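All protein chains but one are shown at their positions in the complex.
Entry: subunit A
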Amino acid sequence: MYQFNFQPVVDSMDLLLHGAWLTVRLSLMAMALGLIVSVLGAIGKTSGIRPVRWLIDVYVEVIRNTPFLVQIFFIFFGLPAVGVSMSANTAALVALVINVGAYGTEIIRAGIESVPQGQIEAGRALGLSPAKIFRYVVLKPALRNIYPSLTSQFIYLMLTSSVVSVISANDLASAGADLNAQTFASFEIYLVLTIMYFLLSLGFSALFAVIRRLFFTYPASR
């Protein structure tokens, strides 16, 4: 009969909580930078310049059809062979941003294309500058339309970030792996880690619901 032993987990709870904070920080940075990459990618894809569109297509398809694990191996182990080396933590952030940027590009592109042409023409008729038209007439309604898919992609990003522990970047899964190497209470540790990730995903859902209420609930149609 297996004897459960949660004592090592209880003793090192501060270590795990610190790891959880690192995961939150890493995810928030990757979400913010990933959103920028996504918006730029979506602008590039909806703009008329063919080589730009073609390059973005290659980026999106390559990232979406290869595993994140292989991407992070390529960035952390492969790129130094051609002279681009970075620390594990930087590589983790870069890999996450590149990954979520590809999914985000597709999501935001769909959002931009969902904005009716007449709305842009109305903006032009009101004498708004192209930058203002993009910001208020295209991007904001686009973000509202795709808000649910974008935020669930962000939560998926937070869950995926556990994979950065394979290159020993600092996060919750790494903290768990360190603790496991010291105590061998494997099942108990990973049970607690899984629960912590679940709570983090609930937390992020709640955060995104608040952001939605604050910024994206202006009247949609009247």
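In this section, contacts are C-beta pairs under 8 Å (C-beta built on N, C-alpha and C of every residue); 3 or more make two chains touch, one makes a residue touch a chain; residues count from 1.
Throughout what follows, contacts and distances are computed from a predicted model.
**Q** Would you kindly match the missing chain to its UniProt protein name, picking from "Chemotaxis protein CheA", "Amino acid ABC transporter permease", "N-methylglutamate synthase subunit B" or "Lipase"?
**A** "Amino acid ABC transporter permease"
**Q** May I ask which residue of A:W54, A:F77, A:Y136 or A:F215 touches the chain that does not appear here?
**A** Answer from the full complex: A:F77 touches the omitted chain.
**Q** Identify the residue among A:L15, A:L28 or A:L69 that touches the chain left out of the display.
**A** Hidden-chain contact among the options goes to A:L69.
**Q** Out of A:L16, A:A95, A:I112 or A:L193, which residue would touch the omitted chain in the full complex?
**A** Considering the complete complex, A:L193 is the one touching the chain left out.
**Q** Touching the hidden chain in the full complex, which residues of subunit A are there? Just list them.
**A** Looking at subunit A, the ones touching the missing chain are residues 2, 61-62, 64-71, 73-74, 77-82, 155, 159-160, 162-163, 165-166, 173, 186-187, 190-191, 193-194, 197-198, 201-202.
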